[in-house]
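One structure is given here, and the rest of the page talks about it.
Here's a slice of the assembly, chains where they normally sit.
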Amino acid sequence: MHTPGANVAGYVSLFGVQIVLLIIYWIYVRYDDELLPQDSEESSGDATSQDEGLEEKHVPSYPHFQDIHVMIFVGFGFLMTFLRKYGYSATGFTLFLAAIVIQWAILFKGFLHMEHGIIKVSLDSLIDGDISAAVPLISMGALLGRTTPIQLLFMGLVEIAIFALNEYVQLDMLRVTDVGGSITVHAFGAYFGLAVSCILRPSKDDSAAGQHEGPSYTSDMFAMIGTLFLWLFWPSFNSALVDGADQERAIVNTYLALAAATVTTFVLSALVSHGNKLDMVHVQNSTLAGGVAVGSVCNLLIGPHGAILIGIVAGAVSVLGYRYLTPLITEKLRIHDTCGVHNLHGMPAIISAIFSAIYACLATKENYKGTLEHIFPAMMNSTLHSNSTEIVLGGYGRTSMQQGGYQLLSIVLTIVVAVIGGAVTGVVLRAPSVRKLSKDQLHDDEAYWEVPGEKEQ
Amino acid sequence: MHTPGANVAGYVSLFGVQIVLLIIYWIYVRYDDELLPQDSEESSGDATSQDEGLEEKHVPSYPHFQDIHVMIFVGFGFLMTFLRKYGYSATGFTLFLAAIVIQWAILFKGFLHMEHGIIKVSLDSLIDGDISAAVPLISMGALLGRTTPIQLLFMGLVEIAIFALNEYVQLDMLRVTDVGGSITVHAFGAYFGLAVSCILRPSKDDSAAGQHEGPSYTSDMFAMIGTLFLWLFWPSFNSALVDGADQERAIVNTYLALAAATVTTFVLSALVSHGNKLDMVHVQNSTLAGGVAVGSVCNLLIGPHGAILIGIVAGAVSVLGYRYLTPLITEKLRIHDTCGVHNLHGMPAIISAIFSAIYACLATKENYKGTLEHIFPAMMNSTLHSNSTEIVLGGYGRTSMQQGGYQLLSIVLTIVVAVIGGAVTGVVLRAPSVRKLSKDQLHDDEAYWEVPGEKEQ
């Protein structure tokens, strides 16, 4: 069944994708103006004051970008190393998938915002590319160890396109607020992956769990590297797309929500686990649920206590989900969710959307002052408004209650799109012509990697 | 002796602490003004020049904060993974303890600086919270593997309160200089932990070392992750609370002191160790002693050579401490110090205080110019002085020599407070009603964690 030939064909097509990307970039993609040499004298280094010069010359969002960059590649990559024989694949396929997906996401999102037939790239494009890469990596978590790399990369390419379209609908057309991407990134990635997993589920007689599923002591330690870098840089993820006071609020709220979710995770893990012992799965994942659950509201006026409250709720829901809901879903629906993305991304994202609806209903011109129309642009009056850097389309004149309704609509719509998109993708991945893993290859690096003979010596 | 019931009670009380924190935040804590929407037009994004706008809108100390954030959770967490069966606890309890302690520290330090009955939080509060978390984590290093998580968290909550009060006395009342926290953070944390360890010491006939104490090859590698991130970001820790030229001086001095301490550590480790082989304990810990020893003086005019000299002294004292002093303390005083915090934090902090006294004595208006009264506010004349951003209380008109004396007083006082505070805390932790680890549970994750059956496969 597993002839080398088919394998080669898959890899060759991926290389074809890379070459096609190169050609499209050659035709359509150019540096943004801020990356081009300017005629003015500033660019040749004659700043009048050295200090000012230095300030101006550094790209201010670069540290934020680098934090997110670490989250995507080290955070996601190592978080998924918890399986004892799947560490090469966890870190390697994360790198492979993200490397191709970021190029594709910059392009596809660029097509949605083209100017004069040209896609312009800058540091902001890289931030966009990295955030987009999170989406298929979340889905990969649901499927971890049960797909070939070719299946994974095909899924990633399709998923990015559907994600970008859905994001465009939610943010540019429905104008919901979601600066941390809980709705558009986390809910989408989780339910897309679960839908794929549902379609790929084994026949009734067969268990989805391979013999190699499960952690070792060392693999659990590697996973903590992923957990910690995700936990630490989550405030950067949630605050990357906002500025000034909004940004600092997003940072403070995310920090507090994560701290509260972490305390709640440890306490509940001990209370609900077998023999009251702590469970590393909870520690590795549920501690992060606070970051997801605060995502859509992190720049709103939720107050420090609001952030802590959301963190407590998210940590509790996540641990209880791992303990009680996931076994049910696996048994009854036979949907396998290797990393438990439903508990880390899915449910916390729904929580975030609900809170975003509540806080949208509470938003007034009095408390948000001049920033209201910036945060909730659909609540502006429907006049055309322009400023020096961009033309802002007129709002829809929504009331607070209406905006709240749209926030709920947004999560429902996103889940529907994700489930349908994932299901269709799953059907393609199950096609007879697509190579699949045999049962003994599940959760095992040896299926696709050269592995040293005498391990651990 | 270890009934699940008692365990549950402990965790439930911790959850109670989290709920109490939520309530107190709800009542007393609000966003700082810089996090609130402004009425001015700037905040709605209409900056006249895009470039300027971007500059203004990014929180300038955020990269510094993130470096410290990595130090606390990845640095401390992984540094303590060197024990071969205690990696889950090292990373997990660091995360748990720090997550609860940062919320509590922001609150407690906030009460000491309340305005109109309200505690205001901003990014600076998070930096404060993270630096405070270092204190109980240092103490945890002394006790590593010999307490239950409930004992640890109780200690952390008490310790933060005493630490914050002592810091208030040293910095706000005695007005000593200590920008890197060597006196208030490192010395305090180390001697508090050692005092707790002294009270918790086993009876004379019993050895404190569990059968599981000691590293494995893999656990030593994980510990190097912690060492390296602490080593790399230490300049950020020491320079986070100063600005401009002071900050750059703190960065350069800390970098040089760490480099010199590292070279000294390797050389001395080979010279004093058995068979002239290098000892990973020294490499993991003594290389960092330079960062502690330069902490109180890193923003002073110590010169690049001064930084290197301090690094050499600190590395040497630390390695010799591990090799000769720690065995003595363990045998004679029966004070167990699992990570050797006395050699990494205790003695280097005393060195730092001594150097701070020396350099304070050398401080003059001539070399420090206008920054003298900023660095040594007690050396100002006792007039009330105000500037645009804050009201600075008048100085005490101290001479350089007097300031030097106060620097020495500060370290003595801090150690006295830490030892008394730690001893009292230790007595509480030893109370008959408090659950303790049995001898075979020492340094073993299995006491509190679900551990995979077949390790390392």
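For reference, chains read A and B in written order, and residue numbers begin at 1 within each chain.
Just so it is clear, a contact is a pair of C-beta atoms (placed from the backbone, for glycine too) under 8 Å apart; a residue touches a chain by one contact, two chains touch by 3 or more.
What you see is a predicted model, and the numbers here were worked out from it, not measured in a lab.
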Give the total number of copies in the whole complex, keeping in mind that only 2 of the identical chains are shown in place.
3
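Here, only the chains that are shown with their structure count from here on.
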On C-alpha atoms only, rotate chain A onto chain B and read off the angle in steps of 5 degrees.
120
Can you give the whole-Å distance between the Cα centres of chain A and chain B?
33
Which residues of chain A touch chain B in the complex?
55-56, 60-61, 63-64, 67, 84, 214-218, 220-221, 224-225, 228-229, 231-233, 236, 243-245, 247-249, 251-252, 255-256, 258-260, 262-264, 266-268, 270-271, 273-280, 283, 287, 301, 303-305, 308-309, 312, 367-374, 387-389, 455-456
What residues on chain B touch chain A, complex-wise?
4, 7-8, 11-12, 14-15, 17-19, 21-22, 25-26, 29-31, 34-48, 50-51, 53-59, 62-63, 66, 69-70, 73-74, 77-78, 81, 87-88, 91-92, 95-96, 99-100, 102-103, 121-123, 125-126, 149, 218, 222, 225, 448-452, 454-457
